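As you look at this complex, bear in mind that one protein chain is not there, while each of the others sits in place.
Let's turn to chain A:
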Amino acid sequence: MYHSPIKGSREDLRVDGRGCEDYRCVEVETDVVSNTSGSARVKLGHTDILVGVKAEMGTPKLEKPNEGYLEFFVDCSASATPEFEGRGGDDLGTEIANTLYRIFNKSSIDLESLCISPREHCWALYVDVLLLECGGNLFDAISIAVKAALFNTRIPRVRVLEDEEGSKDIELSDDPYDCIQLSVENVPCIVTLCKIGYRHVVDATLQEEACSLASLLVSVTSKGVVTCMRKVGKGSLDPESIFEMLETGKRVGKVLHASLQSILHKEESLGPKRQKVGFLG
């Protein structure tokens, strides 16, 4: 039997039985890498993403002396798909990193809490994204993983001591568990809506992405505020479709945030004794 993604999407029935607004089963696990300040691994169908966050001391940027900053690096490893061999994955990596910079704005993370002493020291969070396997819908999975990793990030508490000569010394707290936890309430997640035939679908597989000529990437916060919008793909979109896709993106985004928040809190409440699955599960 031949299944057509285009005909199916008209009747709200996709090849794998999902509706147009349903996500595949998402598996999220945090604290998978021990050398980082925070990490998370997300499996969305066949898409596998690993994100590590490292907090390092840096100098604040010239135009924002009271804030810390985030830097995103995306690495498309050759194991994800053969096209990423050598420099092949660089373009996609840069595109994803640029999108991540765009979706994070002033209200996503409280950057002022990352400042240690204005103009001199601040925390710089280096977010490294590693694409382990590519199974469609990369942007959504990456944004979920980044949010989970930032939730898991623990930044050591430091104090600035000033002695008589005026020179400053930074003192790290003795207790290794005395950390600042970031609030990720306003961190957005990306929802990619692919236009297939006359309708649009959320969380497209590789097969569905191949049928889609144009997609709309919407970045939504848990309150339904849109922080970024981008049209992706070789085709064009009708203005009315864009308005519809925006509404769907907001609706789906809010549900996604609610489920993610509840899962992350549940995992954290299990405490350090929880069973870690890691890479063998």
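Please note the rule applied: contacts are C-beta pairs under 8 Å (C-beta built on N, C-alpha and C of every residue); 3 or more make two chains touch, one makes a residue touch a chain; residues count from 1.
Here, contacts and distances are computed from a predicted model.
Participant: According to its UniProt entry, is the unseen chain "Exoribonuclease phosphorolytic domain-containing protein", "Transporter", "GOLD domain-containing protein" or "F-ATPase gamma subunit"?
Facilitator: Listed in its UniProt record, the absent chain's protein name reads "Exoribonuclease phosphorolytic domain-containing protein".
Participant: Determine which one of A:V129, A:C189 or A:L216 touches the chain that has been left out.
Facilitator: That would be A:L216, which touches the missing chain.
Participant: Give the residue, chosen from A:N137, A:N152 or A:S222, that touches the chain omitted from the document.
Facilitator: Checking each option in A:N137, A:N152 or A:S222, the one touching the absent chain turns out to be A:N137.
Participant: Give the residue, chosen from A:D16, A:D75, A:E95 or A:D110, that touches the chain omitted from the document.
Facilitator: The missing chain is touched by A:E95.
Participant: Which parts of chain A face the unshown chain closely enough to count as touching?
Facilitator: 62-63, 81, 83-84, 88-89, 91-92, 94-95, 97-98, 101-103, 105-107, 134, 136-139, 192, 204, 206-207, 209-210, 214-216, 219, 224-239, 242-243, 246-247, 250
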